[in-house]
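As you look at this complex, bear in mind that one protein chain is not there, while each of the others sits in place.
The chains carry the letters A and B, assigned in the order they are written, with residues numbered from 1 in each.
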Amino acid sequence: MSLAIRGGVLVDPANRVNAKRDLYIDTEGFVVAVGRAPRGFKARRTIDATNKIVCPGLIDLRARLREPGLEHKATLESELRAAVAGGITTLCCPPDTMPVIDTPAMAQMIQSRAWHFGYAFIHPFGALTRDLKGQQLADMEALDDAGCVAFTNAMAPVTNTLVMRRAMEYAASFDLSVFLHSEDPWLKADGCCHEGEISARLGLPGIPEAAETVAVARDLALIDQTRVRAHFCGLSSARAVQMVAEAQRRGLPVSADVTAHHLHLTEHDIGYFDTQCHVQPPLRSRRDRDALRRAVKQGVITAICSDHQPHEPDAKLAPFSDAEPGISGLETFLPLTLKLVNEKLIPLPQAIALLTQKPADILGLESGRIGVGATADICIFDPKALWTLTAASMTSRGRNSPFLGTEFRGRVSHTIVGGRVVFENGKFPLGR
Amino acid sequence: MRPDLQFDNNGRLKHFLTIDGLSRQTILQILDTAKSFISVGQREIKKVPLLRGKTVVNLFFESSTRTRTTFEIAAKRLSADVINLNVATSSASKGETLLDTVRNLEAMHTDLFVVRHNRAGAAHLIAAHVPPHVRIINAGDGAHAHPTQAMLDVFTIREAKGDLRKLKVAIVGDIQHSRVARSQIRALKALGVPEIRVVAPRTLLPTAIERLGVVAYTDMRAGLDGVDVVMMLRLQLERMSGALIPSEQEYFNLYGLTPEKLACAKADAIVLHPGPMNRGLEIDSAVADGPQSVILPQVTNGIAVRMAIMAIIMGGGTAETQPRRPEAAA
Partner (left out) sequence: MSARIDIDATIERMAEALHPMLKKRPVMVGIHTGGVWVAQRLHRALKLTDALGALDISFYRDDFTRIGMNPQVKASSLPVSIEDRHVILVDDVLHTGRTIRAAMNEIFDYGRPASVTLAVLIAREGRELPIEAQVTGAQMHLKKRQHVKLIGEPDRLAIEIQEVNG
């Protein structure tokens, strides 16, 4: 169905657009014109985007969809719906499913399941080592052919430095990207929160900043050696940001992302053992949070991700250190980023870039932009709409969020994937 | 942040989970109440009928005979019915969640749970999920808090030394893993102790410990210099295997309380220990059995203090702002 989106402000950082522009989409689902309708174009449907922002569909570099293996927490269907409810049209899922994505069949299965549901698009990440065990290399080339856009060992550390070097060299030889979760497993030990004032006060085992910096230092040295294109996932400390910035200045091919919640929360939000604030890597000090915000502003960190991890209620109804870490974050992905604009940290176009153009660039994809000829993956939101996040209103199967009860400004009204309106004012027109 | 779980809507203490959030006034009221329970323990009939008809369950997920016994004695002296549940060996180990264990017990109409667990925050989690009439006392949750121990410690100090606002206090031992130390620090702070010192090797001191308002010492003699109160902590023998301290001998040499090290403190300084003691490891027998030790009074005081805490939270708590009392039935 051909579509016209009229009256909105188009924010498309990749094409340097931040102005009132109408959009025209053809029946194949491609953008056919920006600004003025093509001659003879008849839209089957026109969406009125007055007072709204129209931007590329959001790209989330890290979201766990729990299928296959953890369907008691959530399913592909429930989470893909939650994604489009949050304006997200492309999701990257880590390979730590059960079984692990270390075979082309697994990679293909996940993509075709997503395709079948017809909501957001999934780019799976392939395993760096077989079964994520950190010993033998995975079939990266085959996984790349099967659609994996990057390679990672997810949260399982690669403790053998030689194996990590080889994995990076192998990835580099095929021009593949490696996504790193740098954390030293011995310094981490059984820690569940930042080692600092709050862990001292609450008597919780802490994860020192050194757990991150020791691992980042090691990985940077190996990146320098192998020149693999690398990306640091979910930086949490000021020191680590400093190290990455310095490496970037030296010309190393490294990028970095931060989770949306790490830009707002700190260890102090744990209060009296609020398990909703149990995340990995942990929420650190105010100084660390402020450094992460500065890094986003200055462009050391160029992408924000949700690190979505939906859980069943029991997973969080345990003493803090026993509770499973993770936040259900798809639906606060855009609102938390817009909060940075409202707090005058960054301008709106930069905020949108952090969720669209830049993640696409990191992955080497052509998405995240709305030029003529681009696939019509679009997000339309009302930047002034006030709304409160409640468990009942969440679409994700996981209601585990420390932001329940928080009021946000900025709400998605329409999400369009490949030219089809998959989410509209709280409803899913094409779904069951 | 949630409002403080420990207080009900009228500002009265309903759970006893942590010293954090208790005012100096509340702590002193508890100590004063405990004092009147001491005399009950000295009578022929050591019981009062305050909790008659009430059921108290000792829910211990972590074994402890001595703490459980003092709570049992305290509850029985209040005329309550007491049930001991050593969960370590029963349903929890069969994979039942913490909250399910509690729910099953509530169905047996329990009024008060005394909970000990090896995870920080366990007592808070339980308190957040029990029906409104059920009370929770934290008997120790991981390394977070052991508030009744701290209360009996400050009670003992007050009996021996009077006003705490003039005292220097040193806490010696494995601070990092000690719920007793954390609660003691909170209690001493709330009561206005001007100088609180912690003495331990770096490996047993939490990072950022100064943020809790204490001064850290690694040299025990310097740490004890001129103090009025020495509070020793128990060293768990596992610490040696965790690469935290090299050996028992080294630990005793550097951090064991001997008469010679005690002499660095004031001549009338008192010595406390929560027990059970590792004689020859953290404390020398000469000190433990010596004239400055108040370790045995701590045990007696522990019963009175726990009676006071149980009575206060079961009776609707001491009011932070005193409620208008209806005409006292004369």
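Convention: a contact is a pair of C-beta atoms (placed from the backbone, for glycine too) under 8 Å apart; a residue touches a chain by one contact, two chains touch by 3 or more.
These figures come from a predicted structure and were not determined experimentally.
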Shown chains in contact with the undisplayed one are B
Contacting the left-out chain: of B:49, B:95 or B:291, that is B:49
Missing-chain contacts on chain B, rising order, are 12, 29, 32-33, 35-36, 38-40, 43-45, 47-50, 311-312, 314-319, 322, 325-330
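Criterion: only the chains that are shown with their structure count from here on.
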Dist(centroid_CA(chain A), centroid_CA(chain B)) in Å evaluates to 45
The residues of chain B that touch chain A in their complex are 1-2, 5, 97-99, 117, 119-122, 124-125, 129, 141-145, 179, 182, 206-209, 211-212
Residue set of chain A touching chain B in the complex reads 195-197, 199-206, 208, 269, 271-274, 314, 317-322
